[in-house]
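The complex appears here minus one protein chain, its other protein chains still in place.
Right after this comes chain A.
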Amino acid sequence: MTSKQLFSSFYRFKNGYKYSNKLLNSIILSNFSSKSHDREITKELSNKFFAKPVQDILVKLTHVNIQKAFRKRFIGQDPDTPIYKFMTTAEVEKLQVEVKEKAKEKIQMPPIVPLRTDLGEVLEVDRDIIGFDSAKFVFTDITFGISDKSRIVVVREPDGTLRKGNANERHTVNQLYFPQSGRELKHPAMFEDKNLKPLLENGDYEFILDRACCQFEPDDQNYHRVVFSTYQHVDQTQKYQILESTRHLGPLLFYLVFNKRPDNFLMYCLQTERFDDVILFIQLYSKLNQGMGTELENDQFKIIENFIDVECTEKERLKEALKSYINRNSEVEYKSN
């Protein structure tokens, strides 16, 4: 520890006789309700998310649109005078290739990872110093070059327990010593359940998801709560269109797949003539739920029918949608012939 140039930094959590349990971000934790019946995210599932075949399918399903990826964002920046350049065709083509790469970077998906497990782990209990002070002491290591995730944050309780910091303590300390722009010391009130609901009903999905990415670590309980409830809302209202060509459609679909809720997305795809998306989605589904090596049959309509029979709950409606889709397309083919 001496070699690590350890700074002991401490601040007293308000420990007065009246407000004994008031923490900086306690409001959100107290409101946190684990009412959703989601499958727990395990390390294995997270690895599947990062696997190349899955990522490829998710990127395809996102339908990267360069115009939308580079769209004007309302981030409090004034518009600037445009810059002009005279260019040859070769230079323009080279730029366009670079732009494609940049667009892929821009829509890099936020990861789906399991919750952090080592929070609040008790390291040592020293009975000799019980009551040494009325406040907790937080120790942290602010050496340059350590990531926020691996930074040591430990708390000495007044009863002599030395434990690792919990999520709030870690967030506070990291934000105090290494502030990140856009991230706030106190979690914004919009992430509280009661405030989140009207936002969701307004359809501000992208704003919520972007801000959640900025505010929370991906292995944070709050992140999972906000993000997954948003995904659920998008799924229920079938407003996938809003998230298309953004960073969030991939994780959303992944969430739907591992929780086995394919009905709404399939219905949406069939109604909006996205037949390729249906096949890709079924591929993804089988890869995640039946094993990575599974191959599908050649007849696409048969695959979809089978899938609806086996996995979906609203079988009748989906089958009707499929039928009407086939009818429409056969008519088109007939007309074109």
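As a working rule, a contact is a pair of C-beta atoms (placed from the backbone, for glycine too) under 8 Å apart; a residue touches a chain by one contact, two chains touch by 3 or more; residues count from 1.
By our rule, contacts and distances are computed from a predicted model.
*Asks:* Out of "Small ribosomal subunit protein uS5m", "Protein S100", "PRELI-like family-domain-containing protein" or "E2 ubiquitin-conjugating enzyme", what name does the UniProt record list for the absent chain?
*Replies:* Per the UniProt record, the undisplayed chain of the complex is "Small ribosomal subunit protein uS5m".
*Asks:* Would you mind spotting which of A:F70, A:F207 or A:F301 touches the chain that isn't drawn?
*Replies:* Only one of A:F70, A:F207 or A:F301 touches the chain omitted from view, namely A:F70.
*Asks:* Of A:K52, A:K85 or A:R127, which sits in contact with the chain we cannot see?
*Replies:* A:K85
*Asks:* Quick one: which of A:V99, A:L162 or A:I279 touches the chain that's been left out?
*Replies:* Looking across A:V99, A:L162 or A:I279, the contact with the absent chain belongs to A:V99.
*Asks:* Pick out the residues on chain A that sit against the missing chain.
*Replies:* So the residues of chain A touching the unseen chain are 14, 16-19, 22, 66-67, 70-73, 77-92, 95-96, 99, 102, 106, 186, 189.
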